[in-house]
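A single protein chain has been omitted from the complex, and every remaining protein chain is retained in its original position.
By written order: A and B. Residues from 1 in each chain.
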Amino acid sequence: MADKMQLCNISENNFEQCTKCTICTTVCPVAAVSTDYPGPKQAGPDGERYRLKDNAYYDKVLKLCLNCKRCEVVCPSGVHIADIIQHARMSATKGHRASLRDTMLANTDLLGTMANLVAPVANAALGLKPTKLVMDSIMSIDKHRTFPAYSRIKFETWFKRHAASTQDAMPHHVSYFHGCYVNYNFPKLGQDFVKLMNAVGYGVHLLDKEQCCGVALIANGLYKQATRQARTNAASIGKAVKVDHRTVLTTSSTCTLNLRDEYPALLNVDTSDVRDSIMLATRFIYNLVDEGKINLVFKQDYKRRIAYHTACHMQRLGWQLYSIEMLRMIPGIDLQVLDQECCGISGTYGFKKENYERSQTIGSILFNHIAQAQVEAVATDCETCKWQIEMSTGLAVENPVSILADALDVEATRKANNLIS
Amino acid sequence: MVTSEVYKKEFDVIIIGGGATGAGTARDCALRGLSVLLVERFDYSTGATGRNHGLMHSGARYAVTDGESASECISENMTLRRIARHCVEETDGLFITLPEDDLQYQQTFVESCQRSGIRADIISPDEARHIEPAVNPDLIGAVRVPDASIDPFRLTIANLLDARLHGAETLNYHEVEGLIINQDRVQGVKLINKTNGEHVEVRGRVIVNAAGIWGQRIVQMAGAKISMFPARGALLIFGHRVNQMVINRCRKPANADILVPDDTVCVIGTTSDRIPIETVDDMRVTREEVDVLLKEGIKLAPSLATTRVIRAYAGVRPLVASDDDPSGRSISRGIVCLDHAKRDGIEGFITITGGKMMTYRLMAEIATNAVCAKLGNNVECVTALQPLPGSEEDAPSQSDTTKRYSFGQRAAIGRHGSLAARIEKDNDIDNALVCECEGVTVGEIKYAVHQLHVHNLVNLRRRTRLGMGTCQGKLCSCRAASLLGELNHDVKRAQDDLADFLDERWKGMRPVAWGDTLREAQLTAAIYQGLCGLDSVVNRQGKEDVQ
Partner (left out) sequence: MRTDTIIMGGGLSGLACGIALAKRGQRVTIVASGQSTLLFNGGSMELLGNIDGQVITSPLDAISTLPHDHPYSKIGTSRISSLASEAQGLLADAGISMEGTATTNHWRITPMGVAKPAWLTLSENIRIDELDKLPAKRVALMCIRGFFDQPNGMLAHGLRQLGFDVQMVEFTTDDITALRRSPSEMRAASIAKHLMSNNALQRVADQINKLAADADMVLLPSVLGLTDESHFKALQDMVHKPLRLIATLSPAVAGSRMQSALRHYFQMLGGNYLMGDTVVGGNLEGDKLLTVTTAKLGDMPLRANNFVLATGSFVSRGLMANYERVYEPIFDLDVDADGDREQWTRFGIMDPQAYSRYGVATDSGLHCLKHGKPIGNLYAIGSVLSGHDAIKMGDGTGVSLLTALAVAQDILSGNK
């Protein structure tokens, strides 16, 4: 034992590796606008030493943390600051019941299923002033918010009707974790994904059973339900990877981070044996191109000026490189990479009335940058950033996968990959 | 009373030494109605009082070898839980048997504890692992005892506060240079005021030597002799609590076999070495001591192998040789109270020494009894009954979750008990944190400066925990120095004080300067020397260590 003495210093979530350099607090979007929030250093590693001594040191204002993880990204000491805060919240809120509003916002799955059945009504109702006022006053969802529109057809339904039958014929195969947003609000992204994958010879398959990844449940303190859903997803992904030998692709940076890192770190659902097989589509495709396994041909006349926004969770994943490089492959795109700033919405956080103003202030630096960039559209890998940026700048915000699918010359690409002669 | 007035007064009793024993004696004497002066050469609790484990023994550690000490410990342990609640954390302790230890010893141990009146429950290794997850999982036996953790700085200050509340005068940075002796009677002390170099004499009817290991010099000043055997012990502080209970080895006391959770940190110790009396002021911790502490410490709690070490320190325990055996072969670990009139024919002079930090109150009672006998005072001792200031029965608790305290307020209640109410918290600036690791606010610093005898940052640290967190003063010391400069209207002194404080922090970090502690040191140097240029305006060359 003695020969292993003090070779490295480790502690849970590296909280003790903190040198109190205070860099994290300079990037915290919440501390910047709320004097109630003590900042990531205080809420995280500093508070942790006291909470270890006595749980009474848990402070309810930790709820204000967005879990955007910007603090973790800039930390020069590798401290998992946001995880420390989430853990503290989890151990402190055990047994507490969430409010109706939190439950509703968190259940993107349930809310989506109900809304899909009556999409035109739901969209109208969610957009109507009286409804918004009711939501504002009774449910504390801010009236300024436009709820993401619900699609009349779920992605899963579309897929079964229009795509499923042709997938098996493809030479290669992947599974797709589409997430709630694609399923209920924006099936087009899923359709674009299928188009892109099919064009390079990859058949797309849904998981046996997919539930909401649970990111909103975690943020709203509904840990039990999040864990249940995590187990279901982990089982489906496990089967896809280990039995079907398929990589599981995603088009949402937040879902991806949750499946890969938050399941084991926060919910104690071990996904380590399949972690490397869960990835964003842009990373998967980039690698195929890089290794010369596929070829992409883009439309000659496709010309756009686009700014790329690195979503907070994308930055935490560290994979913006792949989305940026994929976009750079499109000859007609003039790409501006924006400095990484938080858009302020952070999942369901910005939907809550008490956070609306704060959320918009946080985002203002980014919105200014976007205005200065003078672009036609913004690309980002996160659906909640999309809502926030669209609402706040009026510009269209698209997932890189949609832009790729849009710019792709499908016939030429299929030819280039020897799928047709 | 202003200091110059104090110099002119004649006291019933003058106590030399501002450790726990001296402070406790001052309190006891004052409560019995005597006029009291306490003098301390540095800051309060700079000696052995502030340089131990912060362990409130149940007595179990001594049960097998020294039943008398064990009984004293358990009795004082129960008393301190009542009278010093805000200084004590009732953690309980484990005595664990490891595979390399003899499990038979456990039986002897438990029986001895019971003989001394110490509750000792044998629990299964499983239960031990459950109640204290940090414990070495290989343990084969465990006994639960009422050990606890105690903060000696707070304890000393609370005693001094109560002494002052009852009329006592206390002077820190006043060193005894000699005694005023008239024929065979000690009649007072010759002092140097170390803050301004002034030499003064103060008279007292009885002089109590409570100077710990340095008491040997005081006895010599009276013309007598005492053989002290300084026992040096080194300890290591880890950056956070890995354990919630005290963990001891269930075997004959040896090196580094106690791990104590102290406030936000935990402490492993001690080594034990007899050292020459001439070296008692050298508190440098050696590489060998660090090695032993780590090697043995990880046997108690294996996670110490990877936990950041933030400091090393050492203290010297005053062990006294029996008068009939000055060679030191028969050393008492118990309390020694010498009436020099009986022993050496010197009137008006008492030495109280030996013992342990946690038996300070009993030592104080014994010393005060001796003082009262000389002065013909018959008042009963009440120190075991009357709570210390801050620890009254209705004092607020840092663990109270029904109240919405800020981090700084909660930490202050933890440190000052009911006296935290005196901390200004009515405006945003008073509530601002100066030390972010330990939650020390501007208000708490003002309180400490105005009411707890703070001359410099090191004093402030002992009163508040400022600079005792993992960054060891990197963020807070500049802020605190500025604040002291403002409160004392002396900027230059504040700058020197800042350098002294950083140096004092470094002395403890240096023996363990690797890993994150070395990173921290480099960042501190980059800020104070690189960014600020403090090294080009402050010269510490050849300066003595600040105490």
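The rule we apply is simple: contacts are C-beta pairs under 8 Å (C-beta built on N, C-alpha and C of every residue); 3 or more make two chains touch, one makes a residue touch a chain.
Predicted model, so just to flag it, every value in this text is computed and none were measured.
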item	value
Among A:M170, A:V337 or A:A396, residue touching the chain not depicted	A:V337
Absent chain, residues of subunit A that touch it	5-8, 19, 21-23, 25-27, 31-32, 35-39, 41-42, 72-78, 276, 283, 286-287, 290, 315-321, 324-325, 337, 339-340, 365
Residues in subunit B touching the chain absent from view	287, 294, 406-408, 428-429, 431-434, 436, 441, 478-479, 481-483, 485-486, 491-492, 494-495, 499, 502-503, 505-507, 510, 513-515, 518-519, 521-523, 525-527, 529-538, 540-541
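Quick note on the criterion: only the chains that are shown with their structure count from here on.
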item	value
In the complex with subunit A, residue positions of subunit B that touch it	239-241, 261, 263-264, 294-295, 298-299, 302, 305-309, 398-401, 406-407, 410-411, 414, 433, 436-437, 439, 469-471, 474-475, 514-516, 519-520, 523
Partner subunit B, residues of subunit A touching it in the complex	1-2, 4-11, 15-22, 38, 41-42, 46-50, 52-57, 59, 77
